[in-house]
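A protein chain is absent from this complex, but the other protein chains hold their places.
Showing chain A:
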């Protein structure tokens, strides 16, 4: 179980504090696929940075109560691929492993790159790849760390539809096999419904939870069901339809 409790996160500009997130609290069960939906500029990425421990300047607490002791391992995929341009694809994926230089790691990383559909040579540098391919490598890297909690920040934005669908399916397959916890931030309601066990809807800044929805559709989810649920959700909450379309 991961408990997120952000009492206040502000940015200071010209001496004045502007609250980005206020009183945002929720829990994620171990092995749950949680989607977080909100309008752009709603502080979703900020929130994910706090959960990831990248940014520690905030009031509140992120706590993990795991069955096994020690802090959980995090994997993350940002909005941009954020690969190290000076490392080859293989080195990029190996980097997040505990023993980046071992042969075993390299073999696993190769396999991971194959899994995400990188057919090209793993000795290439990221700049030689298209943006979509770089995203695949970023996903491979996130999975390579064998995360207990996987954080995804609009990971498939700007990918073409078939590629996005393929990677969504891949993510689901891996998740169903390893049952790690996923926090998936997106602004597409449809994507959230397709993937998640539960959806949290966020308001514009200062970010709060304005609605929570459990998705009970059986997997694999049919496009028609997803669409029907989306429409009924939008109908029930007139507010959302405008914002989330």
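As a convention for this text, a contact is a pair of C-beta atoms (placed from the backbone, for glycine too) under 8 Å apart; a residue touches a chain by one contact, two chains touch by 3 or more; residues count from 1.
Everything below uses one rule, namely that contacts and distances are computed from a predicted model.
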Listed names "ABC transporter permease", "Alkylation response protein AidB-like acyl-CoA dehydrogenase", "Molybdopterin-dependent oxidoreductase" or "Thiosulfate oxidation carrier protein SoxY", matching UniProt entry of the absent chain: "ABC transporter permease"
Touching residue (missing chain; options A:28, A:96, A:139 or A:226): A:96
Residue, one of A:18, A:84 or A:111, that touches the chain absent here: A:84
Selected from A:4, A:76, A:113 or A:195 as touching the chain missing from the view: A:76
Positions on chain A contacted by the hidden chain, ascending: 49, 52-54, 73-76, 78, 80, 82, 84-88, 91, 95-96, 100, 125, 127, 141, 145, 151
